[in-house]
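Only a single protein chain was left out; the remaining protein chains are all shown in position.
The letters A, B and C name the chains in turn, as written, and every chain counts its residues from 1.
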Amino acid sequence: MRIGIIGGSGYTGVELLRLLSTRDDIDIVFISSRAQAGNRVDALFPSLRGHVDLLFSDPDAVRGAQCDLVFFATPNGTAMVQAPALLDAGTKVVDLSADFRLQNIAEWERWYGMQHTSPDWVQQAVYGLPEMYRESIRTARLVANPGCYPTAVQLGFLPLIEAGAVQCDTLIADAKSGITGAGRGASVANLLAEAADSFKAYAVQGHRHLPEIEQGLANMSSAPVNLTFTPHLLPVIRGIHATLYARLTRDIDLQSLFEERYQDEPFVDVMPAGTHPETRSVRGSNVCRLAVHQPQGRHTAVVLAVEDNLVKGAAGQAVQNMNLMLGLPETDGLLQPALMP
Amino acid sequence: MRIGIIGGSGYTGVELLRLLSTRDDIDIVFISSRAQAGNRVDALFPSLRGHVDLLFSDPDAVRGAQCDLVFFATPNGTAMVQAPALLDAGTKVVDLSADFRLQNIAEWERWYGMQHTSPDWVQQAVYGLPEMYRESIRTARLVANPGCYPTAVQLGFLPLIEAGAVQCDTLIADAKSGITGAGRGASVANLLAEAADSFKAYAVQGHRHLPEIEQGLANMSSAPVNLTFTPHLLPVIRGIHATLYARLTRDIDLQSLFEERYQDEPFVDVMPAGTHPETRSVRGSNVCRLAVHQPQGRHTAVVLAVEDNLVKGAAGQAVQNMNLMLGLPETDGLLQPALMP
Amino acid sequence: MRIGIIGGSGYTGVELLRLLSTRDDIDIVFISSRAQAGNRVDALFPSLRGHVDLLFSDPDAVRGAQCDLVFFATPNGTAMVQAPALLDAGTKVVDLSADFRLQNIAEWERWYGMQHTSPDWVQQAVYGLPEMYRESIRTARLVANPGCYPTAVQLGFLPLIEAGAVQCDTLIADAKSGITGAGRGASVANLLAEAADSFKAYAVQGHRHLPEIEQGLANMSSAPVNLTFTPHLLPVIRGIHATLYARLTRDIDLQSLFEERYQDEPFVDVMPAGTHPETRSVRGSNVCRLAVHQPQGRHTAVVLAVEDNLVKGAAGQAVQNMNLMLGLPETDGLLQPALMP
Partner (left out) sequence: MRIGIIGGSGYTGVELLRLLSTRDDIDIVFISSRAQAGNRVDALFPSLRGHVDLLFSDPDAVRGAQCDLVFFATPNGTAMVQAPALLDAGTKVVDLSADFRLQNIAEWERWYGMQHTSPDWVQQAVYGLPEMYRESIRTARLVANPGCYPTAVQLGFLPLIEAGAVQCDTLIADAKSGITGAGRGASVANLLAEAADSFKAYAVQGHRHLPEIEQGLANMSSAPVNLTFTPHLLPVIRGIHATLYARLTRDIDLQSLFEERYQDEPFVDVMPAGTHPETRSVRGSNVCRLAVHQPQGRHTAVVLAVEDNLVKGAAGQAVQNMNLMLGLPETDGLLQPALMP
């Protein structure tokens, strides 16, 4: 299979290379970066020395590369412009940006502050959360790869909402992300000198992942959904921890509910009762690891969900979607254990 | 004033020394550590070279030191045994452990797993949160210094509950603490190799600070209080961030509510509307810094509260209480700016 | 191949599991930990959930496991007692401890503070640095896996000393190690609260790796070797950076010297001239990455060498040795790119 990557100089780009470069069935034939065009990929990312023998290309050259599938690891607003021509030429696309995630175009335009140029393709796009939409992904031409927070939050709430066991209008997601979630751009706020040995919330008034999550939760529920979503910045490189709160509407065995819902899912791991997942336990792996609690036996369910924001929260899930779209085994290339310690 | 410290080899002990050693009005005459007895304090803590010229003593020698006030920076269960004799001899006591914090002895015994040996002194103890109990502290013989989480959580909820503006039976505190909160004991779980570059929740089923916080919140409220409290471990040295959620029962100007409640408080800082406090902004200082949000204008108030767990969450608040108890200016020795970056 | 691990609850143990658990040609049939005997491995190391379905055994049960090869990931002093019986029974052994590294028994006893119980096996042991002793390793029954510092320091000095281009009696190795090098034992000094956001040298008067390195360097040189070795503790989880200084005795093209020496080595990577390797560029990989400089064109060569102390510095090199000893391709299971960022 011939694979291309548009936007290869960021963290999701290099992570796609890490996951794909050791596979025999995948041939990475194209990787672009406007700023790095002409430079060796392994000069920017020395960890790939000996693994990737490519130069960065200009993104406009992608059409000549005749790819079976192209990943967009680009800033928001790029894929909606460049993907349609590839799709029309028969290339499949996994977009890791937000361009095709929200079905409501007006909502998308309000949160992302630009006009959408491909509303038709939004309708055809499949939201790439395999635990919800696996069969549609298999036949999709265009997959909108979920955001990092939305993956953890949706997987954590899914069993509760599907079972109708919680109030859907008082949900709370207190989420914490490692700093790679902010991307590889130069910024004062994300300097080690600013962010290390510290912790803060951000975007409490409204984060772009709020409408994406609420859309996903609404698809699981017959009742109206209302979520309070509070993102925080962790002084760690990789890792998301979502702590989810939901008011229970009836007595239910939470542990069994979660274990049964995910028993056949290769990348969702329900921990034993009473335990607490650590983000490092999924560092570099495609697993979302969950634990569910009912503190003091009271009426609130507390779900703990961890993932690597660059793997199950981005590039790993994108590869999982690619596997499904290309008819390959879903877990191919995604079964390495986490790097711990 | 002659001051003693029982249990000086832990983090709250060395922090008391840092805060007190530069003061002219305070004479530290005694510091104990059973394990370190006979050793120089600055051999264990080289940061105090040139500042503290003392040896660690055996704790039993404290009575000969004729202190005006003694801090207990000891594990739970020590002060309740040793403090009464000092108190009977006229020495004032600030206990940084949990021994005198819970008025309900049975509750204390259940959470701390031992029998209480001084229930009478529990009744006489004043809970050392000056923003609630300042006048009682001034005349107290024994002050129970609040826990680190309880300080941040109570100060964050206080204006909302006093104003009767929120449902008190669905409160949520999602709290994150730096690792010094776990103390200076050797442990695998708190090794840098285990805790760095990672994040997890712990004690979700029940943490000892839950009853302490619920007791404090109940004192602010006429309605029954029910709190879901989820502690997490941050890979930072110092700092607590409490993210608090409360359902609003009526329209109210949250920013004004908080600013007015705390306008005369020297160690509570209400940030401007729309901002997010960082834990590093209080690193080494005695300030609890708050911001209050009402995301998307919906019905949930979100309070962000940060403090240094070793200062306002422990030793700094203990010094603040000492100042009040000894009739000194409340802010003496506590006005250094935070160390940032 | 049936593989056993003695001492599986430490960092080198779990790292062996990470590297071996995905291989089809390797069957881990035995893993021991006296303290954890009877417990599931993945309860201690949740990162291995779904990858390792074993219980910890008592080490004494190893003989019943009929292993082709056994790794000792034990504290110093254990393998010298337990390995001989296995060796006599025809099992091959890779010892990751220091028991068989020093040919001079008296020297070993002085540095390690105990009497050696297997001096005969010391003579038969092959030092497991494939870049020096590959052919001997292929036929060895017992391999002494090098220490973490010694691997980086020897690989960095090797081209210079072999070429006779430097003074061997004024060598300096200023080495910095991540904290996993100190092991997984509970200790105050290695707490995150003690070691994070800080840096220090340690054991400057004499570190156990000094005689091991000097022995190795002497094997490369016809001239007497004298090394000043200064270890430091880095606040990172994995990674060693050795900065090596040697006085040049003649003009030589250092870049070519290094590239030629290592051109056929699969796990030594010589960076382009003028560059600086980062420890994260080898995080989780078996590569030792080198750069060589001659600052200001003066008479001192400066070599920068990085490795992951748990991989090329321990478990990865042990697997490389295992591959050689079992006649498998040397690089099997060791070609994953580093985890970066």
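Worth a mention:
Keep in mind that, in the parts below, contacts are C-beta pairs under 8 Å (C-beta built on N, C-alpha and C of every residue); 3 or more make two chains touch, one makes a residue touch a chain.
Keep in mind that this is a model prediction, so the values were computed, not measured.
The hidden chain, counted over the whole complex, makes contact with A, B, C.
Residue C:Q296 is the one among C:T139, C:Q263 or C:Q296 that touches the chain not shown. Contact with the chain that does not appear here is found for just one residue of C:M1, C:L44, C:I172 or C:L335, C:I172. Residues 170, 172, 174, 176, 193-194, 197-202, 204-206, 210, 226, 228-230, 232, 234-239, 241, 243, 245, 247, 274, 276-280, 283, 293, 295-296, 298, 300, 302, 304, 306, 341 of chain C touch the missing chain (whole complex, contact as defined above).
On the side of chain A, touch with the chain left out of the figure occurs at residues 11, 178-180, 182, 184-188, 190-197, 235-237. Chain B meets the missing chain through residues 11, 14, 17-18, 21-22, 45-51, 180, 196-197, 237-238, 269, 271, 275, 277-278, 280-285, 287, 289, 310, 335-341.
By definition in this document, only the chains that are shown with their structure count from here on.
Nearest to the overall CA centre, using the mean of each chain's CA atoms, is chain A. Mostly identical positions are employed by chain B and chain C in their mutual contact, as over half of the interface residue numbers are shared between these two copies. With each centre defined as the average position of its C-alpha atoms, the distance from chain A to chain B rounds to 39 Å. Mean C-alpha position of chain B lies 45 Å from that of chain C.
Each of the following residues of chain C touches two or more other chains: 11, 180, 196-197, 237.
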